[in-house]
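All protein chains but one are shown at their positions in the complex.
Residue numbering begins at 1 within each chain, and the chains themselves are lettered A and B in the order written.
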């Protein structure tokens, strides 16, 4: 049975019939010659594809591998450098396509209306089960999920391989640095879609979590700058909340504002002169939120009554951040309206730094607007988890602004 | 006459020369093997069951894990099966890209397989290191095109995931330039090496008729003298446009399988050169833009097969009209090529078992599925 094939022929491999050496042992020596040549050449570094000799070894830890752009390792999430907005809109495409089902996410909701927002609240990827297929990056219509080049992921802590949004977030500039041409292709569409989505995102929703405070602070600064334009301290103008404050209006906040307005009115009537008192750093029992609230209320009341300097100490209890927030806001408002020098102490609670931060920012703003000199002191923050740093930053900024305002005030007084 | 007794011993499951977790129950009479039963399943993960729970596209990266040496070939067989089931056209250029990748994979696989074979013979890592170095270059190319070295996941229904990076073809040309020197050297290193010949010639003979009856495929079948190559027998993709020969052995022993693989690397290089020549004229992009990836094929069944470096790799798919395959069956070459192992080893020495096993070239990921 002979078999013919198209475009080619069946060739029988030559077994020994075409031997070059008649003397036994010569074949062995010949092959040893090959080994010898390789050994001799192995001292030469050579990464030329057209040469088969020399060493191709990369001295890895010292020498970083030159990864191609398309290289894919683990998925990451992108956010815009400028606005801090995440590109992800939680469309669930990647979660659906993921072959080992390691992507999980929840959609963000507007806190006031409760409606879904094109933004992601939490995003989890189980890196330990991820098979790096890259489907998630392929299907993502918003170019929000991309494959990272970072490959040194070994860890002794298995739990850390369940990665949350906080650790998945990377700025667009990072992706651009590892895959310039790929990003160039996706860039225009990605930004266009992002602009559309930002419009539908109220407030700080959709901003990378570690940037929320920075962005909020910046917004507050802008607002403060805008507010500083109308001249001296109209202490109790309408408590037109700066944009930073205009967002979440939870019932508690509303109540706080109401209280503040009342306090302001009271202080207006009393027309007391501001007196300077050193910031009291008395620590209340931190366990009880009630105490903090009480302190705040007391502070507000004293401000109301005397228009003098209350030492509004808000030591928020770590258990109840809401109350702490409230207290801080009240203290701030009271200070604002009374035009006095409260020592608004915001000791951020370790559980919810965001609220504390927010309060600090608000306090700062209030102080600025009042044009008085509150010594907003930021106590050396409690065991600061990762992004308390930002909170501190905001608080420091607030303090600085307040100090500046105080200096100006002093000058005007002297004059 | 000395009275002897038969003895049953285990080779494996944990043994460096079994290419994975593979066990052989060997009955020996002295040093001579009288029976051998392969036992496997240690890596069994019910791949087919997993695939039936996944959508068609989700299975693509899982096929990578079958024969992890040749993920590109697995991708191609699976993509072809789904394309035939749904009726997706593949642009010409995409077909060329596919052929290019699969032929590169063939070189890569044979370079590795021969290295391991020689390693099994006791020549240690010498040849393996040389083969691995060439393999690294090819893996670099794969990485630049697909993003991964081993689990490429490069193919999609209707084409490939992205076009080649600009420096791919120049680097490939360089690689092909070096290829003859590499293959010649490999041949020189081993072809007339007395050690290799002692261990390979006349060992593990699988006669022609038995090879056919055992349904072995790939280099094992061709080593036994049957020029059956799916690329020629039932040309798929654009393989009918290339000139290449089919090497066959004459005896069917380890040495023949070794020589067939060396010759196949040369033929793959020939195909690659023709691909590079014809690629610029090829029409269409890297993927059919109309091809949907979340396919819902009509009710029906399909069997698509390719000549993977290890043999005939086929996918049998049955669709019930939903987005997930109703039945997904892999015809794994490594698995079927193991069928005659007992017959091939009978009458040889224990030390020959690892050599014969090495010459079959199995990957346990594919055997156990």
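Just so it is clear, a residue touches a chain if its C-beta (ideal position, glycine included) is under 8 Å from a C-beta of that chain, and two chains touch if they have at least 3 such contacts.
One rule holds for everything that comes next: contacts and distances are computed from a predicted model.
Only one of "Arginine transporter ATP-binding subunit", "Pyruvate dehydrogenase E1 component beta subunit", "NADH-quinone oxidoreductase subunit C" or "Aromatic ring-hydroxylating dioxygenase subunit alpha" fits the UniProt record of the hidden chain, and that name is "NADH-quinone oxidoreductase subunit C". Contact with the undisplayed chain is limited, among B:226, B:251, B:306 or B:345, to B:226.
Check B:204, B:223 or B:314 against the missing chain and you find that the one touching it is B:314. The chain not shown here is touched by just one of B:53, B:198 or B:294, and that residue is B:53. Residues of chain B that touch the chain left out of the display are 37, 40-41, 44, 46, 48-49, 53, 210, 212-217, 226, 228, 232-234, 298-301, 303, 305, 312, 314, 316, 318, 320-322, 326-327, 329, 331, 335-336, 338-340, 343, 368-369.
Listed for chain A, the residues touching the missing chain in the whole complex are 1, 3, 5.
Simple rule for what comes next: only the chains that are shown with their structure count from here on.
Each chain gets one centre point, the mean of its Cα atoms, and the points for chain A and chain B are 47 Å apart.
Residue ranges on chain B touching chain A, taken from their complex, read 54-55, 57-62, 126, 130, 133-134, 136-137, 143-148, 151, 153, 161-162, 165, 171, 174-175, 177-178, 181-182, 185, 188-195, 197, 201, 226-229, 232-233, 235, 240, 242-251, 255-256, 259-260, 262-263. Interface residues of chain A, counted against chain B in their complex, comprise 3, 5-16, 19-21, 24-28, 30-31, 34-35, 38, 48-52, 56, 67-72, 97, 99, 131-135, 138, 147.
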